[in-house]
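The complex is shown incomplete by one protein chain, all other protein chains being positioned as in the whole.
Chains: A, B and C, in written order; residue numbering restarts at 1 for each.
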Amino acid sequence: MSQLIHEIKEAARDFLRDGEDRTVIGFEQGSLPLQSRPCFIRKENDLERLVWNGFCKNNLAGYLPKRKGKIAIVVKGCDSRALVELIKENQITRDQLVIIGVACNGMIDRNKIEADMDGESIVDVEEGEDVLTIKGTNSSKVFDRKEYLYDHCKVCTNPVPVIHDILLGQRDSNTPQAPVNDTFSDLEDFSALDGKERWKYFTEEMNKCIRCYACRNACPMCYCPECFVDASRPQWVGKSTDLSDTMIFHLMRAFHLAGRCVGCGACEQACPMGVDIRKLNRRLQKDVMDLFHYKAGCNLEEKTPLATFRTDDSDSFMVEP
Amino acid sequence: MNESGQWKPKIIAFLCNWCSYAGADLAGTSRIQYPPNIRVVRVPCSGRIDPFFILASLQNGLDGVLVSGCHPGECHYLSGNYSARRKFALLKGLLEYVGVEEGRVQFSWVSASEGVRFAKVIEEVTSHIKTLGPAKILVKNIPGGSFDVSAHP
Amino acid sequence: MVYAAEETFACSIDSVTRMADTIRNKGLNRVIVAACTPRTHEPVFQAALREASLNPYLFEFANIREQCSLVHMNEKETATEKAKDLLCVAASRAALLQPLYRISYKIIRSALVIGGGIAGIKAALSLADQGIEVNLIEKNDTLGGLARKIPETLEGEDVQGFVDALIQNAAENSLIHIETNAEFVDFSGYVGNFLSVVKTGKEGALKEIRHGVTIVATGAEELKPREYLYGEDGRVMTLLELDEMIEKDNNSVKNCDAAVFIQCVGSRNDERPYCSRVCCSHSVKNALKLKELKPEMDVYVLYRDMRTYGFKEDYYKKASDQGVIFIRYQPEDPPDIHAIEEKGKSFLRLTATEPMLGYRLEIDADLVCLATASTPPAGNKPLSQMLKVPLNEDGFFMEAHMKLRPVDFATDGIFMCGTAHNPKFIDESIAQAEAAASRAMTILAKDELTAGGPVSQVTTWKCSGCGVCWTVCPYQAISCGEDGISKVNEALCKGCGVCVSSCRSGALDLRGVSNEQTWSAIRALLG
Partner (left out) sequence: MNSENVKLLNKERLDDFLKVLFRDCIVFGPTRKGNMLLFDRIESIDDIVLGRGNTMNSVKDALFPQKENLFNYRHGDEGTEIQKPSAEEKGMVLFGVRPCDAQGLLLLDKVFGGGQKDPYYIDKRSKVAIIGIACENPDPACFCLALGGGPCSTKGSDLLLIDIGDKYLVKAGTPKGIAFFEEKVFEDADDEALAKASLVEKKAEESMNRAALGEAGIGEALEKRLEKLFDDPIWGEVTESCLGCGVCTYLCPTCHCFDILDETVKSTGERIRIWDSCQFPLFTRQASGFNPRPSSKERFRQRIMHKFCYLPKNENLPGCVGCGRCVTKCPVNLDIREVIKKISLREAT
């Protein structure tokens, strides 16, 4: 780990030395245990702040849209997929970027750990290859790293960045180097439920939502100057926590991410209420794969599926009297 | 609801001006009878249909939504219906996934010469939605909407 | 709602006049008619608004005839409920109607024709005859194109004489400006107002050409095959090369005792699935020529399907009457060819299986002619990208609609003719050239065009420049403007609204069918 951090710092250092008006976007230690957070570095002596560990969860690509100047950015597999889509959607240009790719071993879900601490608050953490040792106020516990990863990390099919200028970090042999197709096995059980049960599930989830828009603002692909939910004339979606309004906000947001969502889980990480937002995005990812054979963020040439069409796309869902 | 208090579905139909709307006109001039539950909104092209139109229709308590455009390859705007078809396929899947009953929202191709087909589509969609009953899912209930009239003669 | 009236025949002249008067007298600023279908009658009532000097787009139609009374004849009550709803929808939309204006702009009454083959020249002449100035650009140093290589048609018409005459007429016509050795380098603008940049002459000076319409006539080429020893053995040649040989030295032809034509070389295969249309007739033509030069010559045609269209069938019959032998072969079992030296004689031995008898046949020939595919010029791709018009899978230019708009492109003001579209006979190319010219005249006959009205518009501060609208627009009417923000070209926009429904940030809206109008139409159906 420390070797990796060193390499990240060196890569960043070379970049800063290369010229003026340059920013490194990476991670620094947060103010609480189990928290690393985004940081912006412009001076060489600040490089010491850079860290890399199992808590570098944020998708830093979200800071790129419309940013000026040269940027070196530290990316995981999912973040790099967001980069690809952002470049395709003209939000940033490839030549502005020096991409410091880090092969990712999955990020640890703080909430899952806290839930298993019996209300004891966490004071410190020690991160090993496979286990985490968590020190609480009066006891300490050992957790299996893999068990406590974010759900989206558990189903991640390409933890190794798809584009990068520098690629760092160990890749254990069984992590695929290039994007592979997703099986979406995590959706099977839920899809098997009947409509009423699925509606019940989403009702419970959406009733938790407090409309703070952390999901939207954390999403690297949500960069609209004005979100539909803030629009008036017409005001498509009501602003209150009314179930129907909340549901339509999340449905429409998911739809706007169709073929663009890279599955980085930023939405779910940001949500304070633990709403299962990804359930919607995952389904659309699956449909986009099944219907249009497209996986977001995997190459710079392919058009995003809703910006194009094939004359032989399926009609099977339509009424045939 | 009507005076007799018996439920009659109200279905909104977005028809493209060049094919399906013309098909509906032909059904009319040929006096083909079909259920009176649909309310037509004319749009230039099925490609004009924003998913919001469909969600807003459901939220506002309409019992069904039909979107109809030109057959593939016959779009007056060349590829409008192709772009639309991709949106529709995803939206339909998503809505049914969250629990909107299958058939609550439907899509069809009807050309200007297919008056009979248009009537058939309406028959089918209407009868299907009758079996589903009044829409509940995604419908927004505003207390003011059910303003207690009796309490305020 | 300040005024409502009932009319028995709302569209009759007197009631329309009455409507105009009412609008004027009552100072109405939005008008709704609940009657039949807007598809036929909207213009009638819009005329009334115009008559009353009210913007015609401030009109809304509720179709309670075709889509209500006529289709629910036996359900008075529910039909009436529906009619009320339809009126509510109309009213809610009407409340949000905005006056729309069409801007008119002068058109440049001249044409650019790309390609100086028969189709190109013919189109140019036809336009010039109608008083239109034409710029005719040709990439080679002479006009005439592929036809230059064809001595005469199957029917025996003199092609060269015809082409010479065409070229001379073009050259002498003061309205036609010919540029040879010209290379097309840039293209911009819209119908009535295009700007092309052409690199001309040997020294490659850049020339700007302003024109109102564009005609694509880039022609086709004859495939130079890899198969059948072509290029290795001088006795193997293509149809056009045989044409030339027959023209220039028929002695070496007369020395041949046996000749074999092989059809569908490089066509109707995986690489080029299309039929090249002309080669069957072409082979029959040359087979007859050979028989004419040397009746005792053995002439064979190895074919997959003989496709001598229409009356060309007569020549097929004539050929077989004259002893030309037509032998079928299967694509999976094509003929073999070997150069053989035997007893001091050198010839080409072809072996092929006759599918019906199943016999393996051997033909020794001194001349083998390959009927090769007509292929699109390599230049088509860059040109199609510059003009932003589509090619089909085969690399030929693709029309807007096979039946309804056979010589148009989807983009207004750009047309096509000749073999640029796909392989054709000369007479077909000529017909298409005339067609393209007359389609072009429908624009050039006007002094000005109008644009705008019910088209898309951009709210710039809401646009993120993601570019989805640039790609979904079927007409290339939206493009990247300053600082990456989308801009609509009103002259190209047809108002389909695909861009609007694709725009996530709500930066686009469609005048006349705005999001807000549709929203309130939906709300009008509440309760």
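Keep in mind that, in the parts below, contacts are C-beta pairs under 8 Å (C-beta built on N, C-alpha and C of every residue); 3 or more make two chains touch, one makes a residue touch a chain.
Keep in mind that this is a model prediction, so the values were computed, not measured.
For the chain that does not appear, the touching partners among the shown chains are A, B, C.
Of the options A:Ile8, A:Val75, A:Ile122 or A:Met206, the residue whose C-beta touches the omitted chain is A:Ile122.
The missing chain, though absent from the display, is touched by one residue of A:Val142, A:Val180, A:Leu193 or A:Met273; that residue is A:Met273. Counting the whole complex, the residues of subunit A in touch with the unshown chain are 30-33, 35-40, 58, 62-63, 111, 115, 118-123, 137-138, 204, 208, 210-214, 216-218, 226, 230, 238-242, 269-270, 272-274. On the side of subunit B, touch with the chain left out of the figure occurs at residues 142-145, 147-148, 151-152. Contact between subunit C and the absent chain runs through residues 461, 526-527.
Methods note: only the chains that are shown with their structure count from here on.
Averaged Cα coordinates give subunit A a centre that lies 46 Å from the centre of subunit C. Residue positions 472, 502, 515, 519 of subunit C are each in touch with at least two other chains. Chain contacts: subunit A has residues 228, 236, 306 touching two or more partner chains. Residues 461-468, 471-472, 480, 484, 502, 504-507, 515-516, 519-520 of subunit C are the ones that touch subunit A when the two sit in their complex.
Interface residues of subunit B facing subunit C in the complex, by the touch rule stated above, are 2, 8, 10, 12, 17, 21-22, 24-25, 27-29, 31-34, 36-45, 47-53, 56-57, 60-62, 76-80, 83-84, 87, 119, 145.
By the touch criterion given at the top, residues 191, 195-196, 198-200, 202, 228, 236, 238, 242, 244-245, 247-248, 251-252, 254-255, 258, 280, 283-284, 287-288, 291-292, 305-306, 309-311, 313-315, 317-321 of subunit A touch subunit B in their complex.
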